[in-house]
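One chain of protein is taken out of this complex; the other chains stay put.
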Amino acid sequence: MIIGLLLTLCVFSYWLHDNALFRLAIHIFIGATAAYVTAILWFNVIWPQVLHPIWSGNLKNTLLALVPLILSILLIFKVFPRLSAAGSPALAYMVGVGAAVAIGGAIIGTIVPQTLTAINSFDLQAAQTSGESSWITTINQGIILIGTLTSLVYFHFSARQKFNQPPARAGWIEDIARIGKIFIAITLGALLAGVFMAATAALVERLNFLSQFVQSLISG
Amino acid sequence: MDSITCLTCGHLNPPDNHKCEICGSPIETQDSPIDATKSGSQSPNPPEDLSSPHIPGEIHGVGGLLGKASLTPAQQAHTRLLKELIAGEGTTPTPPGQPKMRANNLLRIGVGSVIILLILISLLVELPFFSPPELSSETLAARQLIYSLPPGAPVLVAFDYQPAYIGEMSRASQGILAHLMAQQAYLTLISTQPTGPALAELLIAEIGRYTGSVYQAPEQYQNLGYLPGGASGLLIFSEKPHQMTPVTADGEPAWENSEVNQINHISDFSLVLVITDDPETGRTWIEQIGPKLGDKPLVFVSSAQAAPILQPYYASQPQQLQGLISGVAGGMAYQESALFFLNNNQAGVPWSTYSLALWAGAAIMILGVIVAFICRMNEEDSEPRSGGMKP
Amino acid sequence: MRRRPFSVFLLVIAIASGLVVLLGYWINLPALATLRDLFVRWAAILAGMAVLVGILNLLYVHWLKVSQPKPGGAYSLALLIAFVLTFLVAIVDTPTGSWSLWIFRYVQLPVEASLLALLAITLLVAVFRMLHRRFDWFSLVFIGTAILILVGSTYLPEVNMPVLQSLRTWLLQVPTVAGARGILLGIGIGVVATGVRILTGSDRPYEG
Partner (left out) sequence: MNLSAWLSAEILGLGFLLTFALLFYIFYYWKHRASYQKELEELRRIDAFTRLRKTIGQAIENGRGLQISIGSGGLNGIRGAAGLVSLSMLLVITQKSCKGDQSPQVTSGDGALASLAQDTLHKAYRLAAVESNSKASQNQVTGITPFSYAAGAMLTILDQPLQANLLAGNFGSEAGLLAEAGERSSQLVIAGSDGLPAQSVMLATADDALIGEELFAGGAYLSAEPSHEASVKAQDILRWIIILIILAGVILKLAGAL
């Protein structure tokens, strides 16, 4: 408990000024975290998923289990500058699969559903049946639609170079983008409030920890 | 030489400056490297002009706002200190070598001391000033789902948040987890972050302290530990849970208990509860797991910073999220509404102090707007700037 | 520029593995599905191993700082000691054992939570600086929304503020949803572009 208190104070001291205690706390923290993660990796990945399968089960499973083992070893080569090149195949494999999963996730997971939701959420029947007065719902749906489209337009990159002027997009695109920017600002503002709330919770929790410790000292 | 106008705040800087004295943003002259250590001379128009006029404005602003948050004299003293410090941003004589660093440090220390003292005082006084939050529809939906669980129902609980958020997330999730335990659900804990397993164990133990009955592994729950590979890992886990997580966090064989040994697909769980601080993680779960759950509900406990992104999934047609508890407020509302009592009101994040801190934060932000506005008024003569990220 | 055979080999690995996984999303052949699952599972395991590689890199860099005396070598030593101690405890006691949890609770949690707590102060100061940097309507909408939502998130019994709270709810359920959807779609498109550049071999980060 006392250690937690000291570390908390060390980190808080950074708020006043960057100092040695803060750096010490940070380094201990990084080391401890890395060690804990290593242990987790051993118990949850390296032993059960890479090593153990080798001598369990039939030949087919063993052969299949050899592949991740070999790839893992190749990956570890990356740590040593001289052997680094040997690790590249494993890395290339990870990049390939990673890119594919990213594309799949982005299209199946984000682009298509968000597009369909944008269309389906504009639903007059639902507006009529909904409890609140239908025109408010319809207006809100309209705002959401406009916001989605305009904030999409905001990202448009291509621009035309006018004679000795900075490149600019066509006027009408600029106008739409300006509307989109309002929605983006509101969204990011809402998120900023969220982040601040999360951080404030941490601040309150830490200070509560401190004050309770002090109180326990006073009460003995 | 002419003085250079800062494109960002419009402040007139001496020609040898490379970072603006007022806003600190680099002055974009083609040949001038951005090197704050070079800029240090006084601004052409005396900084007092920047600071003095806005004191009344602030008294109005702060009095009006912090007033709502019931200022003690001590706190008022500190807001006054804060005002002086912000005034200081313009007025502090800046020795060459560190132009506005000192002003920034003072501002940081001022703001920090105000909010920290405010929190400490309200922690010591413990005045129940703010009434508990109301139960939102998505939180209510989550509660109904938990009530409908039969005893021994297998429930998957994902602890996917950074340890830093423990204050908020434990306050947000204690209610629903205690409720799950009261319903005697069999919990299967998992995390796609390596620090998750420890968080899970800590929270289970903590709830045990509050309710008086500690859940036991492996009779009442199993901790599958860390699931590597993010989206890829989840994809495989949802179809072959045994293959992806054969052992528990401490290396013991998993899936042995009768409640879970029949589970061969994610949809065999009665309910999936995801506790996360990050909208990306949340979306990964919704996108990878959601479609595979069939008619089984997916419930989220989310940090306040993820809620704005996750809320639409609850509102969407068809519903991709069947329940959502967001932030300290959601957790409080859940606890208040549930039929059992957790003796943790002063532990972790007390609601009243938290609300007060939020008010203080909002007040300080408003103060920032007022100060910036007044500075802007004083900069009227210099060229107006459309600012920030141009569309 | 002629490509070296080795980088061609890498290119083939990346594109082939990627295409197999990508096709698995659309073409519904049992064989392909099995292969894809296998590939994705291996990738997941490798992601775990990559974390280990990262840890080795971390230790290597700090070992260098300790071995060849540099400023801050003492900190690196502290880091290495913390690593060794924690690792021994976590391996002997298992990651969920009481000792490991003690370290986690009283070493890692306080530091992380305190860093996040500092962020609260940082954000408030940042608001001042940002408004000084650019005092335009974009910043004002940005900060104004944040303020409204903060105030609307609390409940005062004396001062009942239905207007504020309904405004907060509206902000969160209408314009925020719209903006978020636009941003998410935009990011989605960007991700597809990045992935396609990899799978067409025009980006090859893996070739040294």
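We just call them A, B and C in the order they show up, numbering each chain from 1.
In this text, contacts are C-beta pairs under 8 Å (C-beta built on N, C-alpha and C of every residue); 3 or more make two chains touch, one makes a residue touch a chain.
What you are looking at is a predicted structure, and each value in this text was computed from that prediction instead of being measured.
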item: Which of C:V20, C:A90, C:V111 or C:V151 contacts the chain that the document leaves out; value: C:V111
item: Chain not shown: contacting residue from A:I30, A:V50 or A:L203; value: A:I30
item: Omitted-chain contact residue, chosen from C:A16, C:I91, C:A126 or C:L167; value: C:A126
item: Chain not shown, touching residues in chain B; value: 19, 24-26, 28, 30, 33-37, 98-99, 101, 104, 162-164, 193-195, 229-233, 277-280, 283-284, 305-306, 309, 317-318, 388-391
item: Residue numbers in chain A that touch the chain omitted from display; value: 18, 23, 26, 29-30, 33-34, 37, 75, 78, 81, 84, 87-88, 91, 94-95, 98-99, 101-103, 105-108, 110-113, 115-116, 118-120, 122-124, 145, 148-149, 152-153, 155-161, 166-169, 184, 187-189, 191-192, 194-195, 198-199
item: Chain C residues touching the omitted chain (full complex); value: 25-26, 43-44, 46-47, 49-58, 60-61, 64-65, 72, 111-112, 115-116, 118-119, 122-123, 125-127, 129-130, 133, 142, 180, 182-187, 189-198, 200, 202-203, 205-208
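One rule holds for everything that comes next: only the chains that are shown with their structure count from here on.
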item: Most distant chain from chain A, judged by the mean position of its C-alpha atoms; value: B
item: Chain B-chain C separation of Cα centroids, rounded to whole Å; value: 15
item: Gap in Å, rounded to a whole number, between the CA centres of chain C and chain A; value: 4
item: Distance from chain B to chain A - Cα centre to Cα centre, in angstrom; value: 13
item: Set of chain A residues in contact with two or more other chains; value: 15, 33, 36-37, 40-41, 43-45, 49, 97, 101, 105, 108, 110, 117, 154, 180-181, 187, 190, 193-198, 200, 202-203, 205-207
item: Shared-contact residues (touching 2 or more other chains) in chain B; value: 108, 112, 115-116, 164-167, 194-195, 197-198, 225-226, 228, 232, 235, 249-251, 304, 307-309, 312, 358, 361, 389
item: Of all residues in chain C, those that touch chain A in their complex; value: 6, 9-11, 13-22, 25, 38-40, 42-43, 45-53, 55-60, 72, 75-76, 78-87, 90-91, 94-95, 100, 103-121, 123-124, 138, 141-147, 149-150, 153, 170-189, 191-192, 194-196, 198-199, 205-208
item: Chain B-touching residues of chain A, taken from the complex the two chains share; value: 15-17, 33, 36-37, 40-41, 43-45, 47-49, 97, 101, 105, 108-110, 113, 117, 120-121, 123, 126, 154, 169, 174, 177-178, 180-181, 187, 190-191, 193-198, 200-208, 211
item: Residue ranges of chain A touching chain C (in the complex, touch as defined); value: 1, 3-5, 7-8, 11-12, 14-15, 23-46, 49-50, 64, 67-68, 71-72, 75-76, 78-79, 84-85, 88-108, 110-111, 114-115, 117-118, 140, 143-152, 154-155, 180-190, 192-200, 202-203, 205-207, 209
